[in-house]
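A short write-up of the structure that comes next.
Every protein chain but one is kept in place in this view of the complex.
Note that the chains take the letters A and B in the order they are written out, and that residue 1 is the start of every chain.
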């Protein structure tokens, strides 16, 4: 079970160790995810070219792959970085942005998973369901569903790839096999800001860099996202000011904030 | 004639329907335009690869093309998406960023317009004039002119391509053939923020997705841009805070704001 203490322990480690998180992510969110990683205390680096992706993954503490605005040269870089991460045993966090929306995205995920399997997969209900379908498990899952309705898909995915699945929505379900940790934190403004899902993935990379229990690390990251979101919502006047307030909240996060706001649960 | 009621009707439709706006736009503004689309109530998606541009345009409610940081692979994706949009009859909004600045940009616009003609073209005086010149109508228009002085070019362009032309500057002229709607809203800080022109194009895509009268839709979008800009300027201390205040204003926009601030006119 996660707790304010266990979350805080990781935050302190991130601030002390400042782990290098290598991101190959999409154009829309790069600035946001780099700033969120800096705000929590990590060191972000973005490098996608196949000429250097492997070298950068070779010096990173964790690797974050996000397929948001993918194209063939980027996929080649992702593949090289993923294989390097797997060979080094550093955590590989994967965000299947828009999986299921086009055949190219779904096909690319398949192709990348042949190169290396992620240790943590973070996505919303549609994306997690699409990955299960792409794996041949075509139960016909509705793509506009709530996170609760995709929990079965998350369990299937977790079992297939021996990965922790972080399924996000109004409630976050962090799934490991048949076990779940539920996070009830967050705020209604968060889906009104682009890239907060991608930011969750990046922060998951930072937590996994300092905590080799990836089930806990992924849960800690989602709790911190939700709690920082709730703090930001106290002062935000809309999705614009929410963004700056969110980064301020991440940077100023205290153990007492987590103790006060953490709203979690566990299911088997 | 546009009115606070007609504008508000579209805003409500955008919030209710949350139309999927497919953007192939430039690196500088992607984050801004995605956030502006979310703030007004639409669903943005960015996807440029030729491997998926057609599929994404196939599920979108409108397509926004912006040539800001173009390169050949992106132009190939734009072409495929534009042809798909034309075949489906969904609104295609085109932003010729920097047309006229380099031969490559001007040539690319020509090439793209062979693939599919946009239904709405949004740009500043230099860009609109450059498109007219590129079309062979070389009247020698000065590239540093005010929006008023490019109205003739906008009329010519509108006639040539049977498109609504949204010519932006201190006064916005929305032009359909020889008819004009004038919008006098906006604020002097707006040209001091990068990407607000591109944001206007993206919002035009959202309005066109819910209103098939593109002359009205383009006018509504510019009115909302200008009004949100005026609201943001009440609290902004400079171009930094203006950006967050602008997104907050879009998100919190009320019919009474529009009724109070709309400053428009019509000319034949």
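What we mean here is this: a contact is a pair of C-beta atoms (placed from the backbone, for glycine too) under 8 Å apart; a residue touches a chain by one contact, two chains touch by 3 or more.
The shown structure was predicted, so the numbers you read here are calculated from the model rather than taken from an experiment.
**Q** Which candidate, A:157, A:203, A:249 or A:262, sits in contact with the chain we can't see?
**A** Among A:157, A:203, A:249 or A:262, only A:249 touches the chain that is not shown.
**Q** For the chain that got dropped from the picture, name the residues of subunit B it touches.
**A** Its contact residues with the unshown chain are 26-29, 31-32, 68-72, 98, 101-105, 191-195, 236-241, 243-244.
**Q** On subunit A, where is the contact patch with the chain that was removed from view?
**A** Here the touching residues of subunit A are 27, 30-31, 34-35, 38-39, 44-49, 51-52, 55-56, 59, 73, 243-252.
Just so it is clear, only the chains that are shown with their structure count from here on.
**Q** Taking each chain's centre as the mean of its CA atoms, how far is subunit A from subunit B in angstrom?
**A** 33
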